[in-house]
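With one protein chain withheld, the remaining protein chains of the complex are depicted in position.
All chains are identified by letter, namely A and B, in their written order; residue positions are counted from 1 within each chain.
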Amino acid sequence: MHHVLVDQWSQRSSPLHARDPRAKILVLLVFLVALATTAPNAFPSLVIYAALLISGILIAGLPPGGMLLRSMAILPFSLIFGLITLLAGDRWRALGLVEKSYLSTLAVLLVVATTPLPRLLGGLEASGMPRLLVLMAQFLYRYLFVIAEQAQHIRLAAACRAGISRTHRQAKFRAAAGALAVLFARSYYRAEGIHRAMMSRSFRGRFALLNPLRFGWMDGYFAAGVVALLILARVQ
Amino acid sequence: MTPVIEVRDLHFRYEDGTQALDGVSFTLHAGETVALLGANGSGKTTFVLQLNGILEGQGSVTVCGLQVNKQNLAAVRSKIGMVFQDSDEQLFMPTVLEDVAFGPLNQGCTSQEAIEKAKLALRQAAMEHALDKAPYHLSAGEKRKVALAGVLAMQPEILVLDEPTTFLDPPAQINLLHLLRELPQAKLIVTHNIGFASALAERAVFFEKGKLLADGPIEEIVRRFGWTYSDLAADLRYSAQRRF
Partner (left out) sequence: MHIPDNFLSTPVWASLDAISIPAVGWMIKRAGRDLPDSRIPLLGVMGAFVFAAQMINFPVGAGTSGHLVGGALLACALGPAPAVLVMTTILIIQAFVFQDGGVLALGANVFNMAVAGVLAGYWPFQLWGAARRSAAIFAGGFLSVLVSGSLALAELLISGVRMPRLLVFISLGLFAVNAAIEGAITISVVQALDKLNPGFVQKPARSNSRVLIAVSTAGVLLGIVGFLLASGAPDAIQSLGQTLGMSTKANFQTPMANYSVGNFESAWLRRAAAGLTGLLLICGLCVAGARMIGRRRSA
């Protein structure tokens, strides 16, 4: 799966990778709000935002080309809407749509590429996200690739047995439904197996925390510094 | 030798009516390794799930002197550690360290103690280098060893392994074999892999349709029930040669 690459990026070390996830989350939110409330033609501000992101990429030791390319996934969507808006006569909104959605995608990608997801979730929990959601997200992520691989295998098996387009569409539809049902059942039984494994290791009803996060001086400087920069850029 | 597991006249029926266990009696002694053999569906896995209280049947099950019932579950599960067939189901935490520390944390250890125990167990299983890795990135053999470490971290007296060589290539199987031979715990190994079983266990029991039909030296059991085809392979090759 293509996401495995971002997963690998997040495992590297750099001053940015080492920052407490809470600091990064705070900075991300301030960035996104500043960006969202910036006028589409306030080019100095936008240039500062872009510069911040690029320096973040470089400090983190991430491949700039790869990062910029990956963020372009938003472009088909935003270009279409931009075009619609442009044709309706709203030139500035159209521009804002395209440039701002690209920058916000890049910003989120930067945070995810410098923070392994379990740590990011820990940061979200420490910032107030309910435990239930955090734990669900943790399990979802853990089994996402496992089950996705299973889905690929089922697709492959079905493709190997598929007739040419002569096969009645209804039959193919039902075959796909059957494949989904099998995937559902396997996932459900897998969850039962996980439950058995949990109980066998004396699970007593609560998931205990292992590694509490520690907010250090560097994290404080980082957060304060970037937030100040963003505010300055915004009020220009 | 003190018995660490004593099962007397165990019966168990599934909700759909299948009589999965029909009057099974069994004893395991400290430090002993026993192989559980039998066809699929003969009751081997159902049997081992009774030992740590995941399933509850009728009859008496005693582990390290403790009756296996609702009150003793926590204590029993500290004494008997189970390694399941599907390592992906067993390694459910985001990183190896967190997963191996899961057991000690449930036993009441502090964060620090749990981490220490986890590191020790990973060293025993020769997987200490994989501390921060996500289970998704490990091979089948590595996952199996981490699952074993997760169980060893709880310092059990008995180890139960359900089909431990599934998905393992021969080098990984040999690796696991050596690892298990070093461990002092009493072991129960559910397996179809006769070579593996013979290298670890001297005694075997044979399950069929929920009944424990035989209990004795492993070579005898294997021969009596025709539970291997290594001779068969030689015969077939010989007869094929004779035809030409």
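A few points about this structure:
As a working rule, a residue touches a chain if its C-beta (ideal position, glycine included) is under 8 Å from a C-beta of that chain, and two chains touch if they have at least 3 such contacts.
Just so it is clear, the structure is predicted and the values come from calculations on it, not from any experiment.
Across the whole complex, the hidden chain's contacts among the shown chains comprise A.
Checked against the full complex, the one of A:108, A:213 or A:227 touching the unshown chain is A:108.
Touch with the chain that is not drawn comes from one residue among A:5, A:33, A:51 or A:231, which is A:33.
The omitted chain makes contact with just one of the residues A:13, A:41 or A:55: A:41.
Residues 3, 6, 28-29, 32-33, 35-37, 39, 41-42, 71, 73-74, 77-78, 81, 84-85, 87-93, 96-97, 100-101, 104-105, 108-109, 111-112, 117, 120, 130, 132-133, 135-144, 146-148, 150-152, 154-155, 169, 172-174, 176-185, 187-188, 190-191, 194-195, 198-199, 203, 205-207 of subunit A touch the missing chain (whole complex, contact as defined above).
Keep in mind that, in the parts below, only the chains that are shown with their structure count from here on.
Centroid to centroid, with C-alpha atoms defining each point, subunit A and subunit B lie 39 Å apart.
Contact residues on subunit A toward subunit B in their complex (touch as defined above): 7, 11, 117-118, 138-139, 141-143, 145-146, 190, 193-194, 196-204, 208-212. Across the complex, subunit B meets subunit A through its residues 49, 52, 54, 74, 77-78, 81-82, 84, 86, 88-90, 92-95, 97-98, 101-103, 105-107, 111, 114-115, 132, 134-136, 150-151, 154.
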